[in-house]
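Every protein chain but one is kept in place in this view of the complex.
Right after this comes chain A.
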């Protein structure tokens, strides 16, 4: 992404008064089944017994916050805190049950549950499909494809089925696709754990480049050091509730204290 890209696409409204993302009193409750494989047979059996396997999950409860353009916001919290659910809501994949989310800008996601790749297809086909699903035109994808392939450094593997990829290659391509979709808002959910050291450095550089180009970034991470390094804002979620919002250092401190894990220990567990 070059500087000309930013010039080409000026901010819709002055960034100071319209936040990039506005989350207003959002709750997300969904009903899901806890069966391993939901089948008609087991539904019948349960119906006979008068049981239900559907349970309500209150993933996010009454969360409100605004994020301004150009902010890099870290989202931290224990497993099951609702971080990923919140990210999906911002991406428009999972609509809120109550409340309202306003997103100004094109969103690109790098979510934790693997990227939308079909292992039987080649890397190239997957890039094209993903781009089309995201609403880009074929021309726009072609224009970006070279950059994506180059950044991912996969060489000939781009033409091979993705089942032949290693997990590091997978995440390299995923990251490359996400950052080259020319996003105004980039959502990254713990997707940087794979990939070798040199790629991590490259990825971190790319992210800070996006931030300096006043892109907005959401970074969900258990790696406190990367949150501290990259973010200038931070949110702590716990069991679906917003616990704290503020300076990354303060929030992380409060969070680690809450977990009753010493700072040093938390650091040693992490990876970018």
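In this section, a residue touches a chain if its C-beta (ideal position, glycine included) is under 8 Å from a C-beta of that chain, and two chains touch if they have at least 3 such contacts; residues count from 1.
Operating definition for what follows: contacts and distances are computed from a predicted model.
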UniProt lists the protein of the undisplayed chain, choosing from "ABC transporter", "Ring-1,2-phenylacetyl-CoA epoxidase subunit PaaC", "Cell shape-determining protein MreC" or "Teichoic acid transport system permease protein", as "Teichoic acid transport system permease protein"
Only one of A:78, A:121, A:160 or A:243 touches the unshown chain, namely A:121
Residues on chain A facing the left-out chain by the touch rule are 12, 30-33, 37-41, 43, 57, 88-89, 91-107, 109, 111, 113-118, 120-121, 125, 128-130, 132-135, 137-138, 184
